[in-house]
Each structure stands twice: as structure tokens, then as C-alpha cells.
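Below is a slice of the complex: some chains, not all, each in place.
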Amino acid sequence: MRPIKIAYIGGGSKLWARSFMQDLALDPDLSGEVALYDIDVPAAERNREIGTRIHRKPEARSEFVYTVAGTLAEALTGADYVLISILPGTFREMRSDVHAPEAYGVYQSVGDTAGPGGVLRAMRTNPIYEGFAAAIREHCPEAWVLNLTNPMSACVKTLYRVFPEIKAFGCCHEVFHTQELLCCVLREATGVEAGRRDIWTDVSGVNHFTWITGARYRDVDLMALLPEFVERHFQEGFNEAGPVDDYLTNTFAYANRVKMDLWRRYGALGAAGDRHLVEFVNNAWYLRDPETVRKWKFALTTVDWREENQARQIADSVAMAQGRKDIPLRPSGEELVRILRGLVGLETVVTNVNFPNRGQMPGIPLGSIVETNCVFTHGAVSPVTAPPLPLGALALVRRASDNIDLTCEGTAERDMDKLFAAFLNQPLCSTLTMEDARALFTQMCRDTWEYLEPYYPKL
Amino acid sequence: MRPIKIAYIGGGSKLWARSFMQDLALDPDLSGEVALYDIDVPAAERNREIGTRIHRKPEARSEFVYTVAGTLAEALTGADYVLISILPGTFREMRSDVHAPEAYGVYQSVGDTAGPGGVLRAMRTNPIYEGFAAAIREHCPEAWVLNLTNPMSACVKTLYRVFPEIKAFGCCHEVFHTQELLCCVLREATGVEAGRRDIWTDVSGVNHFTWITGARYRDVDLMALLPEFVERHFQEGFNEAGPVDDYLTNTFAYANRVKMDLWRRYGALGAAGDRHLVEFVNNAWYLRDPETVRKWKFALTTVDWREENQARQIADSVAMAQGRKDIPLRPSGEELVRILRGLVGLETVVTNVNFPNRGQMPGIPLGSIVETNCVFTHGAVSPVTAPPLPLGALALVRRASDNIDLTCEGTAERDMDKLFAAFLNQPLCSTLTMEDARALFTQMCRDTWEYLEPYYPKL
């Protein structure tokens, strides 16, 4: 294998970067350079140290050199692969995204994809991605671009709008957890132990609002096992990753009650964390108030928590970078390195990613960003045609997709009316009067104006 | 011209029938038979008397014989045209459709197309229309079928589902009023007096949620005149048909404030009465409570009013049928007879109707029922391709169209889960919790069970 150059943009303090470096180190076939670029230079430097230390470990099987690039151009030049994982704005902006709507009775469990927070975050992120697209066109037009940033669909759509020939897609691990849940369904019904890569799922939808319409392990139809499983577990909930009440202490945990509820009503299985799914439907359903959230057994992730958590992670990173803390070397379960292996031609990988609709998702406009299975191999990404979604679920996805497209049109045209229309049409804004919606939108723009001002007309 | 046979199904006490008979009497070129069929036989007999008396008037210019058919088959046999204008159920059911949701804070201005009332009404109506489609296939498969019943889209869709070769479309006059409003816009800006048939409008959408995306009088772009017009009138409102405060006493009147508001936000002009438009968007916007309704200057039509009004109309009809009251003979402004003139080949008529999407409305699935302009002439109905709707408006229409299709799928399959999914996805149900939505749906089904029981599984 020819050595490869990977440009890693952002990712300063996030787990994504570390799990990627670990998987990369464990791969026996790849080698080359990872060029780190982050506007937070110390974060990039920490990652360089961590990466370097990881590769020094005796279990490391591949050779990669980690460098810090002084400029975006430097990182991109010569890159074969570009990973982008940035935070658009700071926690200050995120605090407004997530919590400002609460004053209007709008609760968000994540607030980074759909809902009022998703719109504002897209408004901040899309202009930055315009810059990425232009830089990639200039410095490495042939590179494959793997986006990890949210709002996923908006980021990928912006890349393709600015540079239509770009080779980009977006990776997200939410579906994987639902696949693990299906493995539990299989085990309960048949006793068979299978991992998520041992089953097949038909996946379609938009990022964080994906659905599984078919699932099979060998000749076992997993969908046919769902009625009994849901009957047994709906009331109490079920957590494929731990105790069912994890959600009480782990902000990312949930008991899959939302997912099972959607399945009962739509005949397709919502395939993202419950925390994400709820943000794509009327807020009166699952996010009405903290009590409703508790009843459905998931949690609202606060920005306070995120800030504290990040401080812990940075401390960890510093300790690792300085060699004061060991960096365990084990597979992360993520697909990034497997996808790379596919792209360089070491194997044929089929997994779900976000990609412009070329026909792979019936019922959604061509060009909208959809999440379905794709085949990755030898430098080709080929979308796999998904079976049609049941109309009830498709209607919800179409609404989500229209909202993303309208948000992107609004950011592309710097048109605040379109952006407000997209804001207003968020299912999480269903209970807002127009006056309240307007007031909230204006306030959220003001709260985050520092990052919007360079691009948008005065409010 | 060969004499024609028109089967008129239903229409017992409605104004539609009378205005149709008047226009028919005034047409110099048509002649033939109108066969009336109504399950309310006395109503059909009254219409026969009224029709006969109309044609005896000296101003009458055509010769039509009015008969009462004893059976649907008798009415349809030999018919060249079939008009259907029925009330599915009674005021008892309509009362539940319109008012039962109020207990849950859901107000409806009409309640016969969208919203909870629209879904229940479709559930009652679609099975009846299955029967009509089968009867038409048997007795007059070549006849053109003009539907006047609401919910319009669901009726037309059911006709085509059961008898795909049917030649059917649906007529509605809501767009006409918006065209009249545009004539006022023209007059205010230029002093030119033009009637609605003197201007051109690009119309698209679904019934009662249609939009005008282009409007021109000669070389005057009427859309370009809207900013100034809306600026001047938005605050106070504007009524093309009378004093701006008519809505206080006339349950059908409105001040176009909703329409102007939609135009300001979406860049396309909502083209139905405000009473209808508001039922296709979140109830928090315009239908939050009676006070909000007043602020937007339209009215909630109560079933009490409808009952009283019908009693008056029946009394009028009786008086007319018995010759105690004069039947004025003047053009109604409706398009039905003009469309007939087109269909028989007397002229080429372009007007908006509801028809399966053959590609005339971009962005909406093929086969869904859309309202656009069509050309009527010599036995052909040819849809006119509409310019694309702005995405913000299209997103709302897509949701409406999906809801109709899902409702129709649910009634076709007698699937209460799909019907509840359609119910839940109504914008007017946006503020309902799932529990409330379920309770309301169940109650409304029970209220109207007499008409549902023959078709649907037990609740």
C-alpha cells in the first residue's frame, strides 16, 4: 500500500479524534501521515502528542506520523482523505442553541441538528463549510472528505453546493446502536449471539432521523421478532448498552421507548438514539417538559454538562499527551477506519453514511442529503438503493429533509425570511405562536451574533 | 349540439345545485337532461321543481329536463357528466368533526378538509366514494365526473384508486376569491378595472391550500404590486368582497390578513379563503384560540350556524319549489357550466381544478391529487404545468399532500394506525400530546361510529 495523507480538521478535544487514532494504530495495512489542523493550536498539538504516543505502543500495528499544520492549506495540500470535526462557535453559542428555547417551553435533548438549536447551528456552520469546500477545491480536489460535524446534512449539503464535484460524505454512529438493539432482539428470541456487523439492516432517512425498514440475520427476519420484543419491553424500556435506568445518570443513555413507540405507530424502526429521534417530531410528543422526558426515559443533555465533560476530556488529553495517563489501545467500534480500508481498496465495506440522494432514497428529492447504506471500496462510494419507507414515516422524514434544504437555501442566500420559515417549521417549534417564534429566533440570533455577523444582514 | 345527460348526485339543499341550475339555464348552447339522485328524496324532488321552474322563466336560454332518479344506477346510466355533491353523514357527525377538538384546545374554522375534522370526514366519505367509483365504472365509464364534495382531494383520490380509468376532477371556487383580491391590487395600483377572468394566475397546491406564484394582467406583474398593497393593508386587513369587518357578522368572510402574512413569509400568495388556509398550518399560528382568530380577522364557522342556515335554505328551496318565492336568474360566477362548455367543445377553458398529478405540480408525488390550472376542451382535461413553489411553501404543501395520501391509504386499508398517524400529523394537532391526540381521535370515531362501523375494525 502507498502511504496516505489524512488531513484532520478540528477534533481538538473530542473523542472522535482519539478513537480514530486508536483504530488507525490497530490497522495492520495502512500507513502515512495525519496532518492535524485546528484553530485551537494547543488542541492540535495535544492530539499530535497523543497520536505519536499511541503509535509507539507495542500493540500498534501501523506506522503513522502525526504533524500539526500551520494553515488549512498546508493540512489539505496533498491530502488523500480529509476528516472534518469542528465545533462551530463556543459553548456560549451552544448554550443559547440548547437552552434559550426553554424560556418558551421548547426543550431539546441535543439541540445540534433539528429544532431551533439545529437551525442556529446550521447558520453558524454553513458559512464555515463554504470555506472548507473552496479550500478543498483548491488544494486537494480529488481527496475524499469525511464529515463528522453536526448538523451533518447541512454540512454535507454545503460542501456539494459550493464544490459540486467534491467527493464527500458524512459519518455518524447513531444507527449502530439500533443495530445493537436488534442483536438483543435476536438473542432474546433465538439465543443467537451476533454482533451488529453480523446482521443486515435496510437504512434510510436523514441524519439522526434514520429508520430501519428491514433487518435480517441469516434467514431470521428480525422485524418479525419486534412485536413480541416490544410487547415485552415497551413499558419498562430496554437499553442495549447497559441497565435500563442508565438514562438517569448518563446523559447519552435512553431506554428505547421512543423508538419502540415510533415502530408501533409507523411500522418502521427509528434508528438513532431516542434523544435524536424526538427532535424531529412535535415537541408535544416526547419533549413537552422534563416530566414527559423522564416518562419516555431519556435525558436532556445540558451545556453545563458538556462544559464540565469537556474540561475532563481536555484534562485527560493533557495527561495522555504528557504521558501521565495511559492510552488504552482497543477497537472503538466506529467505522471510520473500516471505511478508509474500503476506500483504499483493502476490502469492500457496506455501511450507512450521509450522501446526496442520487436515487438511493425513493420519495426524497434528488440532491437532498440522505443517510442510507453505501458501498465503499477502491476509491468508490456507491449508494445502495433503500426500500421505500412506510408513508407515515416518509412524511416525517420529508418534513425534516425540507427543513434542512430550506435552512441551507436560507444560509446560502443569507435570507433571514427563509431561515425563519425553516425555524418555524421545526417540529420542535410546533407549539410556538408566531410572535414567540419570532422573538425566540431573534434572541437566538442575537445571542450568537458574533458568529453570524460576518455573513448575515442585520436583524 | 347533441343533448347531454347530467347526473347530479346529492346536492339536496346546497347552493351549489341552485347556482349550477341557474348557470345552466342561462347557457344558450347546451340542452338535455339533469337526472337528480339524492338519498334525501324530497330534496331531489325540490331541486327538480326548482330546476323546472328556472327553465320556465323567460330569461332561460337553454332547454333542460329535470328528473328524479330512483336509484344511483338509474341516474348514472347514459350520463355524459356526473356531478357529486354530498354530505357524508349528518350535522350530528359534523358537530363532532368541528367542535369535539375544542375540548382539547383545537379550534377549526371549517373542519371539513384538514385538521381532525378533515380526517374523520375523509374516513366517512372515502368508503362512499368507493361505491360511486364502482357504480360509475359499471354504468357510465366514459362520463366525466365533477366532484364538489369535501374533503376534495380524498374524494378524487378514492375515485381514481377504485377505477383508475375514471375521468374525474374536483371543482372548488376558493382560488377565485384570491383572483378577485388581485384585481383589487391591480385597481389600487393602476386604476385598471379587470375581472378575475381577465387576469392570469399560476396556481398550485392542494385543495384549500393552493398558492399563486405568478399573476399578470397584460404586461403588469401583479406580484410586483403586492409589497405596496400588503404594506398598506396588512394591519387593517382587506376584503375584496365587502367591508373589511364583514368577518364579524359573516362567518364566511375574512380580511385576508392570513393570506398577506403567508405571502410575506413565503413569497407566494395563499390562494384560498383565510378560513381554509389556517387549517393547513400549526394551530398556534392563527387558530390558537378565539381571540387569535379575531386578531387575524376571520371567523370560526359553527355547526349551529350551519344547521340554522340549512333550515333557512331548505325553507327557501321549498318556497321556490312551490312557486312561493322567485328564483332570480343571474350568472353565479362559478365555473361549472363554463367547464361543461369546454368539455362539450364549445370553447377552450383554462381554470384550476383538482386532478391527479401527472407532472403538472413539481415536487409532489405523481398520483397525488393536486390543484393547478387545467385546459378543458372537446372532452379533454389537460393539466397545465405549474412553476415551482418556493421551498418554504412547498414544504407545507408536501406535508398536506402526505397527510391526504396517508389518510387515503388508511381508509383504503381500513388501517386505524395509519389513520391515527395521519390525524397526529395534522398541523392543527401540533399542540396535542399523543395521549390527548389518541383520546380525541377515539372520541371522534365513537361520535361518528354509525357511519364508520360498516367499514372499519372495532376501536
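The chains carry the letters A and B, assigned in the order they are written, with residues numbered from 1 in each.
Operating definition for what follows: a residue touches a chain if its C-beta (ideal position, glycine included) is under 8 Å from a C-beta of that chain, and two chains touch if they have at least 3 such contacts.
On a predicted model such as this, the values are computed, not experimentally measured, just so you know.
Chemist: Please report the number of identical subunits in the complete assembly described by this file, where 2 are shown.
Modeler: Number of identical chains in the whole complex: 4.
Heads up, the rule we're going with is that only the chains that are shown with their structure count from here on.
Chemist: Starting from the mean Cα coordinates of subunit A and subunit B, work out the distance between those two points in Å.
Modeler: About 45 Å separates the centre of subunit A from that of subunit B.
Chemist: Okay, in this complex, where on subunit A does subunit B touch?
Modeler: 264-267, 282, 284-285, 288, 292, 363, 365, 391-392, 394-396, 398-399, 402-403, 405-406, 409, 417-418, 420-422, 424-425, 429-434
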